[in-house]
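Just one protein chain is left out here, and the rest sit where they should.
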Amino acid sequence: MPLLHDDRLFPADPATRSIARQLYASVRELPILSPHGHTQAAWFAKNQAFPDPAKLFIQPDHYVHRMLYSQGVSLDALEIDVENISDPRKVWRIFAEHYYLFRGTPTRLWLDFAFQELFGLENRLTARTADLYFDTISSKLQTPEFLPRSLFERFHIEVLATTDSPLDSLADHIAIRESGWSGRVLPTFRPDSVVDPEFAGFAENIAKLGEQTDEDTSTWQGYLAALRQERERFRSLGCTATDHGHPTANTANLSSGASAALFAKVSTGRASLEEEELFRAQMLTEMARMSLDDGLVMQIHPGSVRNHNLELFRKFGRDMGADIPAPTNYVEALRPLLDLFGNETDLTIILFTLDESTYSRELAPLAGHYPCLRLGPPWWFNDSPEGMMRFRESVIETAGFYNTVGFNDDTRAFLSIPARHDVARRVDCSFLARLVVEHRLNEDEAFEIAQDLTSNLARRAYKL
Amino acid sequence: MPLLHDDRLFPADPATRSIARQLYASVRELPILSPHGHTQAAWFAKNQAFPDPAKLFIQPDHYVHRMLYSQGVSLDALEIDVENISDPRKVWRIFAEHYYLFRGTPTRLWLDFAFQELFGLENRLTARTADLYFDTISSKLQTPEFLPRSLFERFHIEVLATTDSPLDSLADHIAIRESGWSGRVLPTFRPDSVVDPEFAGFAENIAKLGEQTDEDTSTWQGYLAALRQERERFRSLGCTATDHGHPTANTANLSSGASAALFAKVSTGRASLEEEELFRAQMLTEMARMSLDDGLVMQIHPGSVRNHNLELFRKFGRDMGADIPAPTNYVEALRPLLDLFGNETDLTIILFTLDESTYSRELAPLAGHYPCLRLGPPWWFNDSPEGMMRFRESVIETAGFYNTVGFNDDTRAFLSIPARHDVARRVDCSFLARLVVEHRLNEDEAFEIAQDLTSNLARRAYKL
Partner (left out) sequence: MPLLHDDRLFPADPATRSIARQLYASVRELPILSPHGHTQAAWFAKNQAFPDPAKLFIQPDHYVHRMLYSQGVSLDALEIDVENISDPRKVWRIFAEHYYLFRGTPTRLWLDFAFQELFGLENRLTARTADLYFDTISSKLQTPEFLPRSLFERFHIEVLATTDSPLDSLADHIAIRESGWSGRVLPTFRPDSVVDPEFAGFAENIAKLGEQTDEDTSTWQGYLAALRQERERFRSLGCTATDHGHPTANTANLSSGASAALFAKVSTGRASLEEEELFRAQMLTEMARMSLDDGLVMQIHPGSVRNHNLELFRKFGRDMGADIPAPTNYVEALRPLLDLFGNETDLTIILFTLDESTYSRELAPLAGHYPCLRLGPPWWFNDSPEGMMRFRESVIETAGFYNTVGFNDDTRAFLSIPARHDVARRVDCSFLARLVVEHRLNEDEAFEIAQDLTSNLARRAYKL
């Protein structure tokens, strides 16, 4: 029995399933737009083979190792922070033995998709099949068909955005452009390291920003000018969007003088926690102001308590699966920014959340009113069949389809990209099929919306 | 293909759909009880023709214009605040071009219902059909069958409550009564303008209240006496309920002296924001106390941040689609009032929410215990097929059906009333059908409950 069934994720009811199938058939082969994610431009710049299955599937994927860790597997045993994994087969076997833990999770859907569609594996991953998997994947990874650029083309990716610091040289992005390869890989401007005073090395980062841009970043105006310059540099390499991963959605509207005074404090390490939060809040407003000028789309990703596990953070650093969502407010938090720019039709701000209680209470009502606001797809833990369905059911009735922006795969795991888009398309078609079969939407409209959700909304919102 | 399918909103599963159909058939023709809404008594007092399609369908309906606005249509282009729309056909065409935005929303269901059932239109509203719609609706509106009273009767409305300020003369209500027309239109006592210190013109309103009642409203006792007198005036015109649109559900239990001192401050504009909130809190308790005396049912509608869009508020005023829900607490907020009156079996307080996270956490447990509490239907953004279903699924298991109060259409859009009640009946019957088919409820009970949800619960809770 293959790992994947052609009707997977479609509702059981035969009439609904039949419509879902037809809708899905109409979007299945459409190219992938990936306007938000965390793959590495270096892969496509260098186009080197991925080293081994453990390095590819386990080490970078915190969805994978957080589940193993929760059940008592040590991160050391997974060689999670090791540049060259000493015994990748051993790591792979640990993973295989624990693969049953992923039952009912989206990770299982994504991995099975890659195993079958890319590597032709059709027997479930278990301790018994661990070596077969390891050997099959290892040998295929060494073939030209599995080089990053080949996979990019095979995945039918029309555009892929990475996430990049203003301090990044973007050398890999430049190399891709200069290589003559036709793949479209774009940077995204993610300034956390230079706008968040709690970011490690904030003061040095500001100084480095000054050197890079030849601006005096010890002053508020010089700092803003440097940021504007960096946004321009990103734009010249195809960037269309910024991304902001703040702990809250707070925004502020300080006077220029108050902002300058606050900057003087935070940039010299003399600010309180409250002042640091206020600075981040003001910077969201500044970024919106710059977006009005340069046209970059803003993405706000608030509400994650980063590095919740102190011991793990000390030992292994960031992104170890220990970021935990917290209650997030939007209605009061966004007010200062919206008071200034909420009615601008030339500005696009895409809101994300990890707090599903805000879907119907705050986000859909906000996006269903303010011209500048759009809603990003269900994020992170909610990027799952049930999570996607709850998003549609909670958001569309108030915000409509056209205040949403299609799908983001948001992944570090390159091989999961087609699987993730496939899941999103199937769930969207299932939702639409239900509306059709319940006579809440006509079939011709459902086909149009399926196209919109797959392509048009992302293209428009992200200016792709 | 007509706009409406006879099986709309019923679940796809054939066995469930068949039961839903039977249940719905048993309540489809029952008269409409509308105990909470925002239509205008003047329509029925004067019985004049509605002027044109734009004035009827677009201008008063913030569900409609908020969606258009969110997608960049200016409110000026819609002539939203214009007494006599200069070019209603042009406004209508803008609406028609953007009608696709409402796909998947309840507004679409309500409008299609009115278009087909009232105006006989069967081709979808688009740019192409805009003029046909405009002409058809315009001409029908001039016929006697489309005068407000004729529609009232055609809609099979048994009773319709409006929402009215204590400062209102209720002249239209009196005129209706004196006209000899049999339609039952009742006022609802909504005292926000004289109990909320943040309401525009609060001090003048208090003074006006004093003039109206010949009470000295510069004193706490005189103020309370004036309110009691006004409630009596409303009651004499058939009013059975009060309604309270506070930002929070806070209640208070101050001593008479403390209340008097607080009133002295708020009525003379010397109160802080906290004191203004405390005054509103105390006034909910005072209103409950008066309800115990005069039998008026209390409705509490908390949790909406009014006029969130500052620019729009300055330009166009209230009710422009920019009210956004906020997290709402009930458990601590209602405690002072419940400590006093929670165990009264002669008092009915109907709670509403825009914060769905309170359904299973706070509202159902509260209503499933306190004799004075009942739960209002899903409100505003949640008055939608998915929203209604979530309400039933989250509330009934703890509070039961009999601590709920049936449906409110809560609308300013008169023509949407039959559509809204139809949606509610269909969703309720779908929910009941699932309980029956899953053998959680017997069929005879489901038929009884369908009648209760449509008629008996509202009649009882609102004393109609």
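The letters A and B name the chains in turn, as written, and every chain counts its residues from 1.
FYI, contacts are C-beta pairs under 8 Å (C-beta built on N, C-alpha and C of every residue); 3 or more make two chains touch, one makes a residue touch a chain.
On a predicted model such as this, the values are computed, not experimentally measured, just so you know.
Only one of A:Gln22, A:Gln212, A:Ser357 or A:Gln451 touches the chain withheld from this view, namely A:Ser357. Only one of the listed residues, B:Leu338, B:Val427 or B:Leu464, touches the absent chain: B:Leu338. In the complete complex, the residue from B:Leu23, B:Leu209 or B:Ile449 that touches the missing chain is B:Ile449. The residue touching the chain not shown here, chosen from A:Phe102, A:Phe263, A:Phe431 or A:Phe447, is A:Phe102.
Even with one chain removed from view, chain A keeps its contact list with that chain: residues 1, 4-5, 7-13, 66-67, 69-72, 100-106, 109, 124, 305, 308-312, 321-322, 324-327, 354-357, 381-382, 384-387, 390.
Touching residues on chain B toward the chain that is not drawn are 11, 13, 15-16, 329, 331-332, 335, 338-339, 342-343, 345, 357, 360-362, 364-371, 373, 393-394, 396-403, 434-435, 437-442, 445, 449.
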